[in-house]
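A single protein chain has been removed from this complex, and every other one stays in its place.
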Amino acid sequence: MLDILLSLLILTGAVFIFIGSLGLVRLDDFYTRLHGPTKATTLGVGSLLIASMIHFSLQGNGISVHEILITLFLFITAPVSAHLLSKAALHRQLRSRAPLPPLINTAETEK
Amino acid sequence: MLNFALMIALALVSAAAVLTLWRLVRGPSPPDRILALDTLSVNVIALLVLFGIHLNSALYFEAALLIALLGFVGTVALCKFLLRGDIIE
Partner (left out) sequence: MTRLPHPVLTLSLALVWLLLANSLAPGQVLLGVLLGWLIPRFTQRFSPDRIHIHAPLVLLRFVALLFHDILIANLNVAWLILREPRQLTPAFVVVPLDLRSDLGISAFAGAVSLTPGTVSSWLSPDRRSLVVHGLHVRNPDALVATLKRRYEIPLLKVFEPC
């Protein structure tokens, strides 16, 4: 029973990570590509780490919670790196499928 | 059952790492490559966690944590470099 739960968690995690990287290859401009890794991977790694927590808690050496640390860290850092990446991309004026708002252009040229 | 699931998961995550590598090589712009590197570090964290469960050893946790820390710092440093042309101000 527990095996099934663990297997399900591990497989969901792996599938989400795979979809995240697939998005990196499939989507066709930088700003949309940014969505795949920041979203799909956080959930993927999150569920893998929950699986790891359950697995090691059942080994008899007391409960294991330090996986929360990685999950928390990734949840806090993923938006920060995504924001910096898209800021860098806007700064370099990468091609975008969506039109840029006029706000950015005026601010960037003034600098 | 668990071992079978672990094998499939390892295969999927490795495939994800290969896709990310393709984007890293292909580019076309520097931010794309940084994004690929960032994603690669997340993939490697997932691989290490899976490996830890597979070998039943908690030792891999520290390595995963270190890669998470270094991956984030690396991404931030590279983005700063693109934004300012300089890392330490």
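So that you can tell them apart, the chains are marked A and B in the order they are listed, and the count of residues begins at 1 in each.
Everything below uses one rule, namely that a contact is a pair of C-beta atoms (placed from the backbone, for glycine too) under 8 Å apart; a residue touches a chain by one contact, two chains touch by 3 or more.
Every value quoted in this text rests on a predicted model; they were computed, and no experiment measured them.
Here the chain not displayed is in touch, across the complete complex, with A. The chain not displayed touches chain A at residues 16, 19-20, 22-23, 26-29, 31-32, 34-36, 38-40, 42-43, 62, 64-66, 68-69, 75-76, 78-80, 82-83, 86-87, 90, 96-101, 103-104, 107.
Quick note on the criterion: only the chains that are shown with their structure count from here on.
Computed centre separation for the pair chain A/chain B is 10 angstrom, with centres defined by C-alpha atoms.
Interface of chain B with chain A (complex): residues 1-2, 4-6, 8-10, 12-13, 15-17, 19-20, 22-23, 29-32, 34-36, 38-39, 42-43, 45-46, 49-50, 52-53, 56, 58, 61, 64-65, 68-69, 72, 75-76, 79-80, 82-83.
For chain A in complex with chain B, the touching residues are 3-4, 6-8, 10-11, 13-15, 17-18, 20-22, 24-25, 30, 33-34, 37, 41, 44-45, 48-49, 51-52, 55-56, 59, 64, 66-67, 69-70, 73-74, 77, 80-81, 84-89, 91-92, 94.
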